[in-house]
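One chain of protein is taken out of this complex; the other chains stay put.
Entry: chain A
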């Protein structure tokens, strides 16, 4: 009897010790091997500085699967303590769901705060005025084109001034080279990319450049939206962008990783990561001399203006139900250090959100990214609002209908409006 009692007490003691040990473990969800490699020195720094064990868990790619796993775990209350959000359009909805811990106070007290670009600070603020994500990296989006292919065909590589100019250039490419002239990511399978890497680019330069209204609703009936879908329609109807690959399961693979390096697609929207991850030093199918061969255009406005689209690249957040929220917040800020940001830039190609990263010798070696980093301050963006993840899916569905030639621009806008209303209710949409 006494032996059994002792054994019971020992087991209970062991269980408590294990629980205590778990409380000092921070679980970080990361996205892909490149991200894990970029975080290695930061993980060691967090463990050393706070005397904790950091468990880095690789979550699945692509983005959609990552988000699905993450949201399911967060909803079940067993999510990781710290995680990256692959697309900033999910942030407002994750805030509304109560998944993210506020970090505004800690962020402002952090010594790196003043080094952040203003655009990064603004992008990190949620519709409720509080900050829930660390804006450590920026995605700077432009149009990338094959300078060598265009030069050879005698096509001007000058910056297009308007949407019409851009479409004319795509038509000229098609006519003179026989290759696809311009790609805007579209369709359901591309996930958030249809919205973030395509639709947004044009919308910011349209007649109605914002979706969020002052009262936090979504205005999806603007003329600009229909005009943006009109650009897709024109590209599709004139066979200027590849359609079949976009309807497949991994739509970015063929156009981005095969057609563009082979010169079969001559221009596409992309972020700074394309210079490193898609076609540069970290690519499996690199374009030799990528800096010179591939040029960039800012995104022209509908009738005037030039736009460089800035977005938070996989911002980091703390689980509101983390085992130790305060400790997780401290660990989170370590991810915003210059060495970590430079490491991410080198391996993935996003742009550090800190201005002082420019002085880092390792960052200066990334000659493709240095000028983009300097231009980050001028980035424009869409104001976030709750419901953006539904808008993102609605844009994907609308552009898919355009890809399948089932509708026109007005029909695509109706698909978007109907979908968002179905998901969020009529009240959420102005």
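We take it that contacts are C-beta pairs under 8 Å (C-beta built on N, C-alpha and C of every residue); 3 or more make two chains touch, one makes a residue touch a chain; residues count from 1.
As a working rule, contacts and distances are computed from a predicted model.
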Open item on the list: Tell me the UniProt protein name of the chain this structure doesn't show, selecting from "CheY-P-specific phosphatase CheC", "Multiple sugar transport system permease protein", "Carbohydrate ABC transporter membrane protein 2 (CUT1 family)" or "DNA-directed RNA polymerase sigma-70 factor".
Closed with: "Multiple sugar transport system permease protein"
Task: Touching the absent chain when the full complex is considered, from A:44, A:57, A:75 or A:175 - done: A:75
Open item on the list: For the chain not shown, which residue from A:56, A:97, A:125 or A:293 touches it across the whole complex?
Closed with: A:97
- [ ] Touching the hidden chain in the full complex, which residues of chain A are there? Just list them.
- [x] 64, 68, 71-72, 75, 90, 93-94, 96-99, 187-189, 191, 244, 247-249, 254, 386-387, 389-390, 393, 400, 403-404, 422-424
